[in-house]
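Working notes, beginning with the structure itself.
Every protein chain but one is kept in place in this view of the complex.
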Amino acid sequence: MSAPATTAKDAAGAVDLAARGRKLGLLMTLPAQLLLVFIFAFPALMQIYISLTWWTPGDGTIWIYAYESFVWFDNYVELITSERLWEPIGRTMLILIVVVPVEFVIGFGLAVLFVDSFPGKRVFYSILLTPMMVVPAVAGYMFFMLFQSNGPINQILSLLTGTDVELVWLGDTTLAMIAVMIADIWQWTPLMFLILLAGILGVPEDQLKAATLLGANWGQKFWRIVLPRMRTVIIIAIVIRAVEAFKLFDVMYVMTKGGPGVATETISIYIYKLFKQLEWSYLAAVDLSILIALSVIAVIGMTLMAKAKQKRAGDVVD
Amino acid sequence: MSSIELVNLTKRFGDLVAVNELNLEIKDKEFVALLGPSGCGKTTTMNLIAGIENPDGGEVRFDGKNVGSVPLRKRGVGFVFQNYAIFTHMTTYKNLSFALEVRGLPRDEIDRRVHEIAKLLDLEDRLPVPAARLGVNEMQRLGIGRSAIANPQIFLLDEPLSNLDAAFRAVMRTELKHLQHQLGQTMVYVTHDQLEAMTMADRIAVMDMGVLQQYGTPLEVYNRPRNLFVARFMGSPSMNLLYCRLTESDGGRALDFDESGRVELHDEALLKQCASARNADLYFGMRPEDVELSPVTGDRGGLAMTVTFVEHIGARTIVHLRSAGHEVKAIERNDFDVDIGAPMEVSPKPGAGWLFDAATEIALGAG
Amino acid sequence: MTNNRALNEIGRYALILLAVVIAMVPIAWMASMAFKPVEEWTMSAGELTWWPRNPTFGNFEYIFTGQTEAVIISLDRTAVGPVIASLVTALFGTVIAVTVGTLGAYAVSRFKVGGNLPLSVLQLRLFPPMAVMIPVMIMWTYLGMIDTWWGLSLIYGIVTLPFAFWLMMTFFDEVPREIEEAALVEGCSPWRAFYRVTLPMVKAPLATTCLFVFILNWSDFLIALLLTTKDWVTIPVFMNELFTAMTGPMYGAKAALGLIAAIPPVVFGIIIQKHLVRGLTFGALKQ
Partner (left out) sequence: MAKLELRGVTKTYGKTVGVANIDLTVEDNEFFCIFGPPSTGKSTILRLFLGLETPDSGEVCIGGEVVNGRLPAERDLAMVFQNLALFPHMTAGENLAFPLAERKTPKAERERRVNEVADKLHIGPLLNKIPAHLSGGERQRVAIGRALVRDSNALLMDEPISALDARLREEMRVELKRLQREMHRTLVYVTHDQEEAMSVADRLCIIRDGGIAQIGTPQEIYNAPNSRYVAEVIGAPPMNFIAGAIGEGGAFSADGLDLALTFKTNGAAGPGDVGVRPEDIVIEREAPGGHAVAATIYEVEPLGGFTVVALSVGDSVLRAQITGQPQFTLGEPVHLSLALDKCHLFASADGARIATGATG
């Protein structure tokens, strides 16, 4: 009785909404895709090419002729064997392992204090966020001044301990590392505080009220409702901080330039030095290894977050 | 078990008075509905009873004892939230056992009671399932079970049926009523749906702007509304309210509806109401099903109106009529039909009619 | 019952005040140093002063005009250039990142195109800029973009693209589909529906994203250190240079410049405080 059913494809000879939308969509993502190719694809190929040679800008030839000094995987071999690379990685990991947990604990403690409202809450909240907003290089310089041997920190310590404290913070290897960690904790604890507070406040109000009405006290509510619901937030906070820690450069460089010696030389500072010494082919190999390592971490982090988010999305009633 | 008394209960949010000097007495094992439009203070009243909100004035008493100082945790009140507030990160079993676990009861007793309540609410096979994956209807029953398991004396429900689809809502109305008889608890039920209140409640407290308008059995509130607000709010379609003036003429009383006509009063009940009328300006209230429609003959002493619209809605037909200053809706059986524009005579069925003082909006018969 | 609640309150305030003091000390010290005259720059431990005995604007005058009577050596270059450089590059970097990011975010949010775009953009965010410096250096020198404002702005635009992209995507996801469909039905093409309806609706979130990305670009040090030499050196890099062999670090001058550099991000940060969580966690978490 009706005309022969025509399939959507030919009936939609003209372009239908979905197709038109996709066309517009592809057009709109073009700039982003171009930028990504410009910063990802081309550089990656270039780095792979250079990393297989002994080319350095100092040779007088431009990088395209690097093939003259093909050494295949020598750079990678040296990279793995020489401890010169593993030390900075070790130091960065050390900073990571100390700094992130401390920031987490302080951040969580502060977040718990800010759960219910009290007079002045908004003002204190803004003040506690300011360290995170300060330009890292400037923060580095602040702590450079504070940690001078005749600086305020020594003075405060003298006051507290009654003795005359004259620690040479930036001159001594272990003290410098502690100073650098303090600076990082000072700057990035507010980030933990911000994320964890959002996590706690993200717990649906009604579920907390329901728990109280069912007879749960403060502790039971915290362990049975707040904490389990915050697993995803805690993962997010730690993954973000861990990734940031890999990029530590500004504060360290301004405070100690990686010194004294190589005491506070993070992976980024080590790469910067290699860059300045124009050992670009070896550096290309180092960069690629880091890129691969971090991509693996990124994928793991992403799947963790996606799985957690998907689980949260499963909360129908939320 | 426990009765509830609200004495001069008052709650303010800034300069908005959410609950204004509310006095209400709910007997033990009674099912009371707090009914009113959104923002009338019914949910705030429930929160005051539960202890989620603290009153600015007056008292909440359980069995005569003021519970103002009893913390939320210890009031032993069951509460079902409008969106159920299920612990979506736990399984159905864990939701049900929560109340008992926080009281530190032994494991085997918890297990027994969880299975008992699950069977009662037909959730037995859903116990291991994560609560987030339950359907809306199951979640609603879980919300009730989670509180009921601790056998609270008082059970408060905040519009629990509003998220359900129409068919299942009718089923849940009867199921909730039977559950209340079975558990034998005092139940306070907040809703804006007057049909729900009529079918489930033993008594209805109609509220508006934080003030109690009327408190009585469903039929009392429906048949003898205390004021214009209750008259308009109850019933679907709502009561017809026609402005008129009471006139005396040679011994008989009549209601003058200006151009729509005059109606002599012979009905005993109406005359008794007029006796207590303090001024002549009145509203004549007539439920749509109490309206008698007849072709214009002039001898029935009714109002002359014309049909403006006819709505066939299945079992009933709603006839819309209009005259110079008045609009009336009448309900007829399914097979009733009339052309738009046809003149009709509108008069109250015997015994129907409920008068209100136009100024104070209070029903004359309410006394 | 009430007294231990009072105790809680006191405990809470004490801890918060301690945290506030720790947060404020470094900033306060730099602020006070910025107003200290030369003689108070370096003090022997004994009489270190927290607040400048006789505060002066000398340091600001010094960094912006190159000399002030208290300091014998004059600067060969004033801080005016770097301040302009920081402003210009941060601004144009923001324009690039937000424009490209917004278009891409809308396309992915609405038309589910772009396949791996979201993931690859995120990856861009995760690894350190240092790891791309060699190719960037070679390309930028080849294209003559070293020490130019557009060179620096372009790299800033790319590095902060992930933030703009993900932030705008969360805001676009919150725009109800029906509103756009209403525009389509009333006569708009998909582009006009975006331009006339969706974009105006996200004006406030767009401003927030701009501020957020501006803070990130303004705070950069490493990229500017590598890609600029003289003309377009930004404030952090210039601060690093304020170190002459003779007098050692010019504390007061650097503190003054540091103060100027710190103000914009702190102010903007507080303005967009509500959306910080969303930005930093890529929309995984909303306030």
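Note that the chains are named A, B and C in the order they appear, and that numbering of residues resets to 1 at the start of each chain.
The rule we apply is simple: contacts are C-beta pairs under 8 Å (C-beta built on N, C-alpha and C of every residue); 3 or more make two chains touch, one makes a residue touch a chain.
Owing to the predicted nature of the structure, the values given are computational and were not obtained by experimental measurement.
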Left-out chain, listing which of the shown chains it touches: A, B, C
Chain not shown: contacting residue from B:Y222, B:F257, B:Y283 or B:F356: B:Y222
Absent-chain interface as seen on subunit A, which is shown: 1-3, 5-8, 11-18, 20
Absent chain, residues of subunit B that touch it: 37-38, 165-167, 170, 174, 192-195, 198-199, 218-219, 222-223, 232, 234-238, 287-289, 309, 311-316, 318, 320, 331, 333-334
For subunit C, residues in touch with the removed chain: 176, 178-179, 181-189, 192, 197, 200-201, 203
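In this text, only the chains that are shown with their structure count from here on.
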A-B or A-C, whichever has more C-beta pairs in contact: A-C
Separation of subunit A from subunit B, taking each centre as the mean of its C-alpha atoms, in whole Å: 57
Gap in Å, rounded to a whole number, between the CA centres of subunit C and subunit A: 16
Contacts with two or more other chains, residues of subunit C listed in rising order: none
Sequence positions of subunit A contacting 2 or more other chains: none
Subunit A to subunit C touching residues, read off their complex: 17, 20-22, 24-29, 31-33, 35-36, 38-40, 42-44, 46-47, 50, 63, 106, 109-110, 113, 118, 124-139, 141-146, 149-152, 154-155, 158, 164, 166, 186, 190-191, 194-195, 198-199, 201-202, 232-233, 236, 240, 243, 246-247, 249-250, 253-254, 267-268, 271-272, 275, 280, 283-284, 287, 290-291, 294-295, 297-298, 301-302, 305, 309
Subunit B-facing residues of subunit A, complex: 204, 206-207, 209-217, 220, 224-225, 228-229, 314-318
Of all residues in subunit B, those that touch subunit A in their complex: 50, 52, 72-75, 77-79, 81, 83-90, 98-99, 102-103, 130, 132-134, 139, 146-147, 150
